[in-house]
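Next up is a structure, given as structure tokens.
Yeah, one chain of the complex is gone here, protein chain that is, but the others are all in their spots.
By written order: A and B. Residues from 1 in each chain.
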Amino acid sequence: MSLVRRPSPAAQWYLPGILAGMWFTFKKMLSNLFNQKKMPTLNYPEEKYQYGPRFKGNHVLTVKKDGSIRCTACMLCATNCPAQCIKITAAESNDPTVEKYPISYEIDILRCVFCGFCEEACPVDAIRMGPEWQTAGLNGAKFTYDIQHLAYRPQLKGGIVSVLDDQERHRAGI
Amino acid sequence: MPKIKINGKEVEVPQGSTVIQAFKAAGQDICHYCWHPGLSVAGVCRLCMVQIEGMPRLQIACNTEVKDGMVVNNTSEAVKETVRWGMDFHLINHPLDCPICDQAGECGLQEQYMQFGSYDPEMAEPKVKKHKVVDLGPTVVLDSERCILCSRCVRFTDEVSKTHELGIFNRGDRSEIGVVEGKPLDNNYSLNTVDICPVGALTSKDFRFRQRVWYLKDADSICPGCSTGCNVKVHYNEEGLWRVKPRYNPDVNGYWMCDSGRDTYKFVNVQTRLLAGKIGQRGSWAEKSPAEATRSVAQRLNEVVEQSGPDAVAVVVTGQYTNEEYADLFKFLVQDLKVKNIFHWLNNPEKTTEFDGLLLRGDLNPNTQGLEGAFKANVGKGNWEDLQVGLSGGKIKLALVFGPENQSSFPDIKEKVQMLSQAQSMVWFTACHSADLDEAGCETWQIPLKTYIEKSGSFTNFQGKVQTFKVGTTVVPQALTVSEVCELLAGRDLNWALRPKSLGGAKANYATTHRGAL
Partner (left out) sequence: MEVKLLSEHYEKPEFQKLEGYKKHGGYQVLSKALKMDPKAIIEEVKASGLRGRGGAGFPTGTKWSFLPANGEPRYLLCNADEGEPGTFKDRLMMERAPHQLIEGMLISAFAIGSKKSYIYIRGEYDYPIAVVRAAIGEAYKAGYLGKNILGSGFDHDMDVYAGAGAYICGEETGMISSLEGLKGQPKLKPPFPAIQGYLRKPTIVNNVETLAAVKYIIRDGAAAYRKYGTEKSAGTKLFSVSGNVVRPGNYEVPLGIPLKTLINDVCGGLRPGRQLKAVIPGGSSAPVLTAEESWKVTMDYEALAQMGSMLGSGAVIVIDDSNNMVDMLSVLMHFYHHESCGQCTPCREGTGWLNKIVHRILHGHGETKDLDLISKVAQQMMGKTICALSDAAAMPAISFVTKFRDEFESHIRKGGHTAQVRGAAHA
């Protein structure tokens, strides 16, 4: 038998609560109006919050020194991705020093949970979680990022160079 | 039959077996690379070390013959230490690039390192550099750095294919696999070397980089490529089929299969398949669901039989369907409809008795024997000349064709389409779409059928051996089997609720299509 507890009679007097709430809001409005520097909120989008350098934002595919894509299409990120938002198609490279490279690399950013597992799985520092976080777009915007966007979007200014270099590793005998 | 004790477990093995075979028989794990049950013993990886009571030194299990009363173990500390170091010796010059190696996930080194290795490597020297991406021939690519020189591939070309293309060149840790005198590795069994390669040194050009193996599932099946009926495993994922590999069966194919058999996954994929029933003729086709299209065939069939009798119907059958399908088909045609004009379409009659000496047979149908049996049990095989006469004389009004499933082994499709177009109308039951068929000059139905991997049944191979197989996966769920076609033609309905779900085929981004409630 389900029991319905009715609110006590005192609680049915809602008017004092509403008035108290309104008074609080009015007080804050006045104090913010005359004391704008102490205001805790930001005027987004004119003002933007600066996150720390380790913030996990939109993905970046790094490049080699010659500007080509660093990714080796090993698909460890795609395997590790809990949201299954990464889709890679590998192909044989024409460059004899490169065995395999991604002919397409797509991330469905709407599906991504920004966990950073892809970054952790990557053996060659080919994918990083960048500082960008404003993913919003208008209706019909493309939320499946391709290589062009992930590695060479204008914000990256020609691409971010990976810390792992095949030539150097080859010389070191690894 | 000598009795031998392995790790405390007693096992009886045939006279003349080696200790490693006894280990396999006893179900005990033993580390090894170069030993392969289908090849001669090389004894070079030195990993199958065992301790035999009464012998001062450790022995390799692959080259030690079993003697009665032998007591063997590979669990003592001495053996474990030796195997660990043996593993280390294999790995010191092996590149650590598992992520880009195509073998990762099904690699002998990875598996056995985890099981028998797990040591801290002390190698601090530069690794030996060798050739990478060496083109060995039309099907196989070699990466010498990944090669552990187990010599399995060399022994395969020497002993099984007997083509002797491969050899080990140079000495010591500069040794590399290569082709002898520049003659490429080009034989119809070359891809077996990829299968037996325990590492990622030999990779198949057809499969290389197309999928990571851990995305694939496998299903047992029978190769439909020829009348040998090799036992195979078909590897697939939600995008379709990716490769075919041999499955051990000592009575049929041993450990091997031919390269042309490995291509039999290609026609199953959704790109080549007929996805809906098509009705019309050259230039004007209307699509209908397979079941609906078949029902309209049934209607026409009944009309023809009522108006001109069962002799106005000609049926052409290929040897590509299962025994069960043939039984249903012949029961429907012969017993229910009383059709007498049934013809056997043999793709290459002059080559059917050919044999390449190993596996591949000239008869490129998996179930010619089964079809012959069905003919024998029901009605005599029709004569093609009679069919020609009947067609040109206008006697035959409707032709039902249970055409090829694997069109690549039927070079005469165009010819047959032209010949059968002389009838008023024809019905093609086939798995794949065909440009020749789209050019048909009479009223034609194209009804999609299922392929071998999508149905259960049995094939009778050239020896008369009946091999059953089960549904592996479903690529085109709406396609019908011949048995289902018979049901529909007889005016009955199918239980659509039992249909499996589609694999879907390749999509731009698999994840985006399954977004759910986002």
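Here, contacts are C-beta pairs under 8 Å (C-beta built on N, C-alpha and C of every residue); 3 or more make two chains touch, one makes a residue touch a chain.
Computed from a predicted structure; not experimentally measured.
By the touch rule given at the top, the unshown chain touches B in the complete complex. Checked against the full complex, the one of B:H131, B:R174 or B:K217 touching the unshown chain is B:R174. Within the complete assembly, B:M49 is the residue of B:I6, B:V19 or B:M49 that touches the hidden chain.
Touch with the chain that is not drawn comes from one residue among B:Q28, B:Q51 or B:T82, which is B:T82. One chain of the complex is left out; on subunit B, the residues touching it are 41-47, 49, 57-58, 63, 81-82, 85-86, 89-90, 92-93, 122-123, 125-126, 128, 148-149, 167-168, 170-175.
One rule holds for everything that comes next: only the chains that are shown with their structure count from here on.
Between the CA-based centres of subunit A and subunit B the separation comes to 44 Å, rounded to the whole angstrom. If you check the complex, the residues on subunit B that touch subunit A are 96, 99-100, 125-127, 129, 132-133, 143, 208-210, 212, 214-215, 508-512, 515, 518. Taken together, the subunit A residues at the contact with subunit B in this complex read 72-76, 79, 83-87, 90-92, 96, 99-100, 106, 108, 110-111, 123-124, 144, 170, 172-174.
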